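Note that one protein chain is taken out, while the other chains of the complex remain in position.
Labels A, B and C are assigned to the chains in the order they are written; within every chain, residues are numbered from 1.
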Amino acid sequence: MDLGVTDKVRPLIEQVRNMVEQEIAPLDKEFHEEIGKHPSGDRFKHTDRQLEILDGLKAMAKSRGLWNFWLTGSDKGYGLSTVEYAYLAEEMGKVGIAAEVFNCAAPDTGNMEVLERYGTQAHKDRWLKPLLDGDIRSAYVMTEPNVASSDAAQLAFEAKKDGDHYVLNGEKWWASGAGDPRCKLFIVMVCTDPDAAKHGRHSMFLMPSDLEGIEVLRPMHVFNTDDAPHGHMHIRFTNVRVPAEDLVLGEGRGFEVAQGRLGPGRIHHCMRAIGQAEKALEMMCRRGLQREAFGKKLADLGANYDIIANARMEIEMARLLCLKAAYMMDTVGVREAQPWISKIKVVAPLMAGKVIDDAMQLHGAAGISQDFDLADMYTKVRTLRFADGPDAVHRRQVARAELRKYTNAKT
Amino acid sequence: MDLGVTDKVRPLIEQVRNMVEQEIAPLDKEFHEEIGKHPSGDRFKHTDRQLEILDGLKAMAKSRGLWNFWLTGSDKGYGLSTVEYAYLAEEMGKVGIAAEVFNCAAPDTGNMEVLERYGTQAHKDRWLKPLLDGDIRSAYVMTEPNVASSDAAQLAFEAKKDGDHYVLNGEKWWASGAGDPRCKLFIVMVCTDPDAAKHGRHSMFLMPSDLEGIEVLRPMHVFNTDDAPHGHMHIRFTNVRVPAEDLVLGEGRGFEVAQGRLGPGRIHHCMRAIGQAEKALEMMCRRGLQREAFGKKLADLGANYDIIANARMEIEMARLLCLKAAYMMDTVGVREAQPWISKIKVVAPLMAGKVIDDAMQLHGAAGISQDFDLADMYTKVRTLRFADGPDAVHRRQVARAELRKYTNAKT
Amino acid sequence: MDLGVTDKVRPLIEQVRNMVEQEIAPLDKEFHEEIGKHPSGDRFKHTDRQLEILDGLKAMAKSRGLWNFWLTGSDKGYGLSTVEYAYLAEEMGKVGIAAEVFNCAAPDTGNMEVLERYGTQAHKDRWLKPLLDGDIRSAYVMTEPNVASSDAAQLAFEAKKDGDHYVLNGEKWWASGAGDPRCKLFIVMVCTDPDAAKHGRHSMFLMPSDLEGIEVLRPMHVFNTDDAPHGHMHIRFTNVRVPAEDLVLGEGRGFEVAQGRLGPGRIHHCMRAIGQAEKALEMMCRRGLQREAFGKKLADLGANYDIIANARMEIEMARLLCLKAAYMMDTVGVREAQPWISKIKVVAPLMAGKVIDDAMQLHGAAGISQDFDLADMYTKVRTLRFADGPDAVHRRQVARAELRKYTNAKT
Partner (left out) sequence: MDLGVTDKVRPLIEQVRNMVEQEIAPLDKEFHEEIGKHPSGDRFKHTDRQLEILDGLKAMAKSRGLWNFWLTGSDKGYGLSTVEYAYLAEEMGKVGIAAEVFNCAAPDTGNMEVLERYGTQAHKDRWLKPLLDGDIRSAYVMTEPNVASSDAAQLAFEAKKDGDHYVLNGEKWWASGAGDPRCKLFIVMVCTDPDAAKHGRHSMFLMPSDLEGIEVLRPMHVFNTDDAPHGHMHIRFTNVRVPAEDLVLGEGRGFEVAQGRLGPGRIHHCMRAIGQAEKALEMMCRRGLQREAFGKKLADLGANYDIIANARMEIEMARLLCLKAAYMMDTVGVREAQPWISKIKVVAPLMAGKVIDDAMQLHGAAGISQDFDLADMYTKVRTLRFADGPDAVHRRQVARAELRKYTNAKT
């Protein structure tokens, strides 16, 4: 069970870290200052400068061969293992736009996985190629406003067969990135047969984002911001017609696709959260050594030694667990690795949230202000506790797997 | 030690609760939707509709005699005790603009305390009267960007005597409400003698907010928002001249004024946080009974019973502690009540943050969106962990008081 | 809602505290050193010296009029309110044998409540009088080894009517104090009708502890000790015959009696736990000021300030909650006070356990040794998390009470 940095990935980590620190971080700051300045007033349209920054960095990454690392176990990309990729994800997690620069951003990576694994050749030609090239972006459209979507069997968005098409009606929300004009592809989970058995009710469609009848109602807010320009959209579908051949794998196999999609993505999210936690701990230490109060360095006051030590211990443990989940993914496959992925999905965002929160506190009020990245980091990892299933659902999975060891019957 | 609702305050609680629920809450929603819509683009200017809402509600409160409750132990207001007032603060904490409607909002209440206790007649005539009438607002200007201001002895903002004036130079930040054009009075803590003994270095000035040389640099952000229209301002003072008679109590007595000011304010803050926690628990229960997943009500799933029970227990304990701190304030005075105030300052915002966080989680992603108040509530109570001294400083006070019981020497 | 020390109880607190500190504490140490030294080898028989200590102190308490305080709201004792008594219970909690010295020890107090409230005159004459006089002790026999007894409806210990007697068969355990030869009375919860509705299945019997067919099988251990000489007995009943007139209230009313019994007892337990926490905090402070490491006082090292401050805050909150539960008991009665009692039953032992654990840690290994009382205190409050219902059951009660506010149906 090699969880370490391999010779293969070591130089990549180095290159990614350097590019993140030296090239991306400074421009990321500028990128964020541009938010909301598109002349149209549309906060989800990138400004020219933003596109210039993104495209320039993407070209640089591509030219250095730092591109599409996430295509693990494949001959298309680097052929990295999930464990190897995890280390890169950690580095990319430290700066907001970094993942996109290397074409490793969610939800595109998960969506590309879907196309790669389950798509027809036609699907791949139309959607996978431009995504792999970083020419378009995509959204994953699953969550619904009217049901607790963590129980996916409840998803009720309707798709009715009509000849060789399906007609879609309903609302979806939290479709991340769906407001970006560069987002051309929607992957949408629909209910094709509400009377089927629990895991055969749903189907997964590919469709252009600009089909007639698709209407973005509003961006969902995240802790008072719209998270522009990426954003999380509330969308209404009214009599949207999609050809049957754009079903992935076929009617009733939506769950299967969703399960296959979510494994790696959760590992990526979690490793990026580890990266955020590392960054927060570094900020906490630096601030603690820099500022003084009551005649001592902040680091030397109160419980700060313990807070720093706990952060270090918690980060190490969460990282090792993520690496083990990645290792399971590499060796026993998505289905068997599922309880491991549930574990890290609970652990990593909670841990990162705690470390960032402690770092904010040590910074004083400045810690929640625009002068530091901490508040932004905090809200992002807090949001992660809902994404891809809330903590409670993952804990439930872990407990059920544990109890099954001692029963023959399903618990 | 009567910590209960007295006959005197019972009908007031009833009236305040009713007005908050029936009159203020609906308009609060509209008030918030107006934020940032002032034609000038200045987000800290209220729109006409916002002023209409506020002024209408204030007039209603005044006409019903629900006004200036905070003037505890005084013959000017209701003559409520701090304990009695605490119950009202809890109700006012449940809706954003409620405290202002009853002329009980920070930082005005603390500032009025300063004027009432320590001001000259001239100070009172000029500033206290319009504040008591709700005609103007005020700001308390203390925190500085370049030092850990929790150790107030470090505050370095310079005030040099020049004849019968002082000349002020320096920067202050987190001056809440200072960007509101209705804010006419600044109370500013300055360093008049950096070489004096620790608690004699500083002095407190009253000054109009539009003195020459005062420049609002920017609003400080709080978790990515500017908290408009109230806001928290970063201000530069350049050769601002203030007459010596606008010193409160006299040179070198800034600490004394600050200490006297902060006691009641912290109790108000904490009781409002209790109100927020109650609101969050109610939302958590209602959502838990409404939504279903995996064939059960959310409330019946996972650890939700325990989460709800813990919230209820934590709220009750924090409230009782706040009431006891209020009781101490009423009976032994600010100085002796200090360790009690430190206790609640740690306990109440932490508790409320936890309960609101749990409520967010039970709501799913909607819980952090604009569809519920929870994210806004969360960031406000999180901010409170810095306001009037961060947790670490208050814990330090509590520990020192505890250890002093066993030493003769100061610990 | 007066939760304070009344003029009535103030001098009693003073007297009890003094007697605990000056008279009881020194002898308590000697009492404990005598454990297991009875010539018979029976660890549950007091040695002559132990009896001498107990009887001497009891006589002293009685002669000073410090006796049977627990008889709240009654004209038999002091007529103290539960709130008033709570303060005394806290003092008595600080030293092991103190509660017995003042005839305020569990399970006698609860058992006397049962006799006082529900007993016939004959019951009172036979059992209540000698208990009130401190001449005998008693046991409450309810928990069974074969079922999760926290769901009391499951209790299966069989009592079959046979003429004007009942014949009892079954096993009970955790009958505290039942091994003490001075324990003359057993109050036993039996199942008289397993087919009755859930709360009508059980009945409560009074019986002499030496009836034929009663056999003490073994003492249950608590963290590796038998808790002698009090102890917690595992008892087998074989064809034990009890006359029908020794039923309390009548057949099928066992639940009613049990509920009425448990309220005050839980408050007493919790207030004694508060007393233990206070003692642990004092020990923690004293040790922290006394010992040094790395050139500093232990108190000044690491997170100890925060640990001390947290302990102080948690104690204050738990005490106030206990006092409020006591107040509810005094004003709205046992049934309505139930959710309040559940709250403190969760909160107080957990809090005390945490404070004592922290105190142990600050003492180094000595903290868990015989050189300090901490380990003994720890195991006692840990045990309390099972007594009178485990935490989980009480949290469940609190949550259900909370959710009921928002439903018409029972949740």
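Going forward, a contact is a pair of C-beta atoms (placed from the backbone, for glycine too) under 8 Å apart; a residue touches a chain by one contact, two chains touch by 3 or more.
Bear in mind that the values here come from a model prediction, so they are computed numbers and not experimental data.
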Among A:184, A:266 or A:343, residue touching the chain not depicted: A:343
For chain B, residues in touch with the removed chain: 302-303, 305-306
Residue numbers in chain C that touch the chain omitted from display: 143, 145, 147-151, 154, 173-174, 220-225, 291-294, 298, 301-304, 361, 364-370, 375-376, 378-379, 382-383, 385-387, 390-392, 395-396
Chain not shown, touching residues in chain A: 1-5, 281-282, 285-286, 288-289, 299, 304-306, 308-310, 312-313, 316-318, 320-321, 324, 343, 346-347, 392, 394-400, 402-403, 405-407, 411
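Here is the rule we use: only the chains that are shown with their structure count from here on.
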Same vs different contact residues, chain B with chain C, by half of numbers used: same
Rounded Å distance, chain A centre to chain C centre (Cα mean): 53
Where chain A and chain B are represented by their mean Cα positions, the distance between them in whole Å: 37
Distance between the centres, which are taken as Cα means, of chain C and chain B, whole angstrom: 43
Set of chain B residues in contact with two or more other chains: 304, 392, 395-396
